[in-house]
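Removed from the display is one protein chain of the complex; every other protein chain stays in position.
Going in written order, the chains are labelled A, B and C, and every chain counts its residues from 1.
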Amino acid sequence: MSPTREDQHWMYCNMVTSRRFEEAIAKIYFEGKSPAFNMANGPIPGEMHLSDGQEPVAVGVCAHLTPEDVVTATHRPHHQAIAKGVDLDKMAAEIFGKATGLSGGRGGHMHIFDADVNFACSGIIAQGMGPAVGAALSRKMQGKSGVAVAFVGEGAVNQGGWHEAMNLAAVWNLPFVCVIEDNAWGISVSKETSSAVANNADRAAAYGIPGKRIEGNDPYAIHEAAGEAIARARAGNGPSLIEVETYRLAGHFMGDAEGYRPEGEKDALFEKDPIPKMRARMIGDGMASEEELDRIEAEAAARVDAAIKFARESDDAAPEDALTRVFAA
Amino acid sequence: MSPTREDQHWMYCNMVTSRRFEEAIAKIYFEGKSPAFNMANGPIPGEMHLSDGQEPVAVGVCAHLTPEDVVTATHRPHHQAIAKGVDLDKMAAEIFGKATGLSGGRGGHMHIFDADVNFACSGIIAQGMGPAVGAALSRKMQGKSGVAVAFVGEGAVNQGGWHEAMNLAAVWNLPFVCVIEDNAWGISVSKETSSAVANNADRAAAYGIPGKRIEGNDPYAIHEAAGEAIARARAGNGPSLIEVETYRLAGHFMGDAEGYRPEGEKDALFEKDPIPKMRARMIGDGMASEEELDRIEAEAAARVDAAIKFARESDDAAPEDALTRVFAA
Amino acid sequence: MTKSNERKLTIARAMAEATAQEMRIDPKVFVMGEDIGPLGGVYGNTRGLIEEFGAERIRDTPISETAFIGAAVGAAQDGMRPVVELMFVDFFGVCFDAIYNLMAKNTYFSGGKFKVPMVLMTSTGGGYSDGGQHSQCLYGTFAHLPGMKVVAPSNAYDAKGLMTAAMRDDSPVVYMYHKGLQGMGWLGTEAGATVHVPEESYTLEIGKAKVVREGKDVSIVSVGMGVHNALKAAKTLEAQGVSAEVVDLVSLVPLDRETIRASVAKTGRLIVVDEDYMSYGLSGEIIASVTEHDISVLKSAPKRVAFPDVPIPFARVMEQFCLPNPDKIVAAWDEMKAA
Partner (left out) sequence: MTKSNERKLTIARAMAEATAQEMRIDPKVFVMGEDIGPLGGVYGNTRGLIEEFGAERIRDTPISETAFIGAAVGAAQDGMRPVVELMFVDFFGVCFDAIYNLMAKNTYFSGGKFKVPMVLMTSTGGGYSDGGQHSQCLYGTFAHLPGMKVVAPSNAYDAKGLMTAAMRDDSPVVYMYHKGLQGMGWLGTEAGATVHVPEESYTLEIGKAKVVREGKDVSIVSVGMGVHNALKAAKTLEAQGVSAEVVDLVSLVPLDRETIRASVAKTGRLIVVDEDYMSYGLSGEIIASVTEHDISVLKSAPKRVAFPDVPIPFARVMEQFCLPNPDKIVAAWDEMKAA
């Protein structure tokens, strides 16, 4: 089933919001980091993993989720957070380390947690898997609705925790979906160098569950496959695995020289940028007019600007608050 | 290819040796542990995991190995150690905690290490996998002959370390074979309760390697499948996975009341005891005479008696030697 | 403390009773782990629970500690109150990320918006020749890392109260029980751990140490099995006219430094008894906590009786050579006096 007109507008809007957000972050990230690039400096310190190019996965999946559904994300969480409805102002403030941030600056970019929309992260590869499976268990035990989705990279699939959680979800028949964003790279290591199989959907056989791979970073196909998997989970028919071919348009983190990429790879990727592609298709399919999409883009830009402004203008975290919230209040 | 006459005699001999050894251990284990059963007491303290019933796996696999090949074993290592040619006297002494033991009493029953035949253990589930894969890598890098085999239980297959090592062996195309002893139980938890798939050979697909399941605890079929997998590894064609249906005739460890077993399971297992079955088949096939097998059995018993005598008569470890051999000398 | 007509329980039974009582009043509490169902836990602390609560709430798991501890974190964040068993603390190496990076930190990372109310029970300790991967205490390892409370009862009364307190705590609690105190005959058992336990539910405050024996010449500070060794040593010392005070830490995190310091301020002498490895662990922390506060109270250098920095050997004579025991504590006193 292909996405409705409304779905498509929502998806496009979130893709654009995510892209604008990352563009803004990318620009600000370099403030205070030149001439000498030093991660510790500037208004946004620390590592920064951008998700430019990977937006179709986030929106294709999250289009089927409500705030009460659970998502766990990775070290590269912005697109997923935005599609899941994480508060953009507070997320921006968190990335700036401000008192108004989601966790008051304790977490930062790799630890985006928003309890209001059941969104959590882990910066450790594959470690979002267990918590998502546990949330699915919680829903099943409580007889409450809701599914849990764990997003992971293709590199994470070779991590032991991934395997354990897949087996657990399957043997307990939980409302869980694992979505693999296959951007072909785990930092500088290619999928080919690190994975024994080319198609991780094949690994679903190890858990007796459905597995599907979507090529081409195509938001429509992702939307369809995710819809099936999530409906299956909601119906109590157990977990599924989806691998999506996607593209990382940026480096692994900001500052990555990307010397490991084969010549020409980056240029080819930019030609496949999913955002102009979706825009063209929506217009071609008569799903949106140029004006509508322009308006969406303008609104997204405004929303991002407002979030960045909120973050910039917020107070710094209070240093001594570092010592609070270690335990539940 | 079915085992030669000589192979069959070797296999039978090792099965019987293992069984006699465990019978002897089982008996001695209770010395000093009655009327009150307390693991800490008696000449053989600590946990004791017997492998009665699982001998076909060890002999079917190790029939294809030489001392220079590498085996890693588990918390249930005796049958594998015996088939791999671990020094029986020193192994017995180790289990008794004697100075003459393989490691002078530092390791004990769950840590049987014999460098002379490249045999190592880990008492942590699935943690023999990495070292076996590493030994296979070492052989490949050095251009030396030899394959590495990791034995694991069916319960171990759900452990993250198992998955990681399988992927690594496959992506590096190493001379490695994983042999799963499926005795249907991980302590009190059944395979059905814990594994998302009934047949772990299906999991080979996750690594793009051959996987095979052998039913019936049949030493002949195991010998054949292991022969193929090991030949494949020796030829440089990469790893394989074998799952073997086998039976644990004893409890998980000594003292296990086995209340979790369905009624009648134990009786049915004893009827399928692989040792009398192999004996009957060898005679039926004209592969051995009653006298030959009686002689093998007598020799095995004598070897075990000698080992136990050696262990009993050896000196205790010196207490203060506990502080030595932490680092390489 | 226990009168002859009062009901005595083992720690195993006290833990199971606390869990059952809590499960009756709180439908969010459930138990997960290996062999905690029909088997009732290898150390007996879930015995009888599956019969009452069924396999949904008493869940046997695959041998997948990373997955099920991680799942407990996710379930706790989603409103449940999981009690999870890591069968032997020695197995933490296959799943510690889920423990120390998720369970312990998600409260902080979320600025307190997500709570992680879960109990991680795990068995500790040796003395029965189970070898180097099944006999460790690792108190220092868990207590060193922020975000988790850590408790370790020395007797059934405390065990029940701590278990109930842990289940009601909105923060993650690591509950370390010593195999030799469980009251499982097959592990040998310290009789002193089996004491009177009230029927009704009650809690013990996490983070409070107990002076379990008053004395004035020396403070012996320990936890779990070490408390019993300390009490035995105190008896021997008493016969020699030496009055030893014994402090049972009960909780390692939060650590009740006040009670320790007050005891040492009174006695002027400190012996720490720890079954965990000596260096970089509990024994050093206790000594540092006292000496950084005030060295003037000390009449002599503090001493530690701890497991030497070697893997735990299998052979009985070797293991016993390494383990703390009452004789070593008495010897520590003798050296202290001689110095």
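The working rule: contacts are C-beta pairs under 8 Å (C-beta built on N, C-alpha and C of every residue); 3 or more make two chains touch, one makes a residue touch a chain.
Values in this document were obtained by computation on a predicted structure and should not be read as measured data.
*Asks:* Report, in label order, the displayed chains that the undisplayed chain touches.
*Replies:* A, B, C
*Asks:* Among B:Gly60, B:Gly97 or B:Gly160, which residue is in touch with the absent chain?
*Replies:* Considering all chains, including the one not shown, the answer is B:Gly160.
*Asks:* Quick one: which of B:Cys62, B:Ala92 or B:Ile124 touches the chain that's been left out?
*Replies:* B:Ile124
*Asks:* Identify the residue among B:Ile25, B:Val57, B:Leu102 or B:Ile180 that touches the chain left out of the display.
*Replies:* With B:Ile25, B:Val57, B:Leu102 or B:Ile180 as choices, the missing chain is touched by B:Leu102.
*Asks:* List every residue of subunit C that touches the chain not included in the displayed model.
*Replies:* Touch with the absent chain occurs at residues 66, 90-101, 104-105, 108-109, 132-133, 139-141, 143-147, 252-253, 255, 277, 279-285, 287-289, 291-295, 298, 300-304, 309-311, 313.
*Asks:* Give me the subunit A residues in contact with the hidden chain, please.
*Replies:* Answer for subunit A: residues 36-41, 45-47, 94, 97-98, 101, 104-111, 122-127, 155-156, 158-161, 186-189, 193-195, 255, 259-260, 316-323, 326 touch the chain left out.
*Asks:* Taking the full complex into account, what residues of subunit B touch the chain not shown?
*Replies:* 70, 72, 101-104, 106-107, 111, 113-115, 118, 120-122, 124, 127, 129-139, 141-142, 148, 160-161, 164-165, 167-168, 171, 325-329
Methods note: only the chains that are shown with their structure count from here on.
*Asks:* Going by C-alpha centroids, which chain is farthest from subunit A? Tell me that one.
*Replies:* B
*Asks:* What is the distance, in whole Å, between the centres of subunit A and subunit C, each centre taken as the mean of its C-alpha atoms?
*Replies:* Here the centre of subunit C sits 40 Å away from the centre of subunit A.
*Asks:* List the centre-to-centre spacing of subunit A and subunit B in whole Å, with centres computed as mean CA coordinates.
*Replies:* Taking the mean C-alpha position of each chain, the two centres sit 45 Å apart.
*Asks:* How many angstrom between the C-alpha centroids of subunit C and subunit B?
*Replies:* 35
*Asks:* Going by the touch rule set out above, which residues of subunit A reach two or more other chains?
*Replies:* Those would be 160-161, 164, 167, 171.
*Asks:* I need the residues of subunit C touching at least two other chains; which ones are they?
*Replies:* Answer for subunit C, listing residues that touch two or more other chains: 61-62, 64, 66-67, 94.
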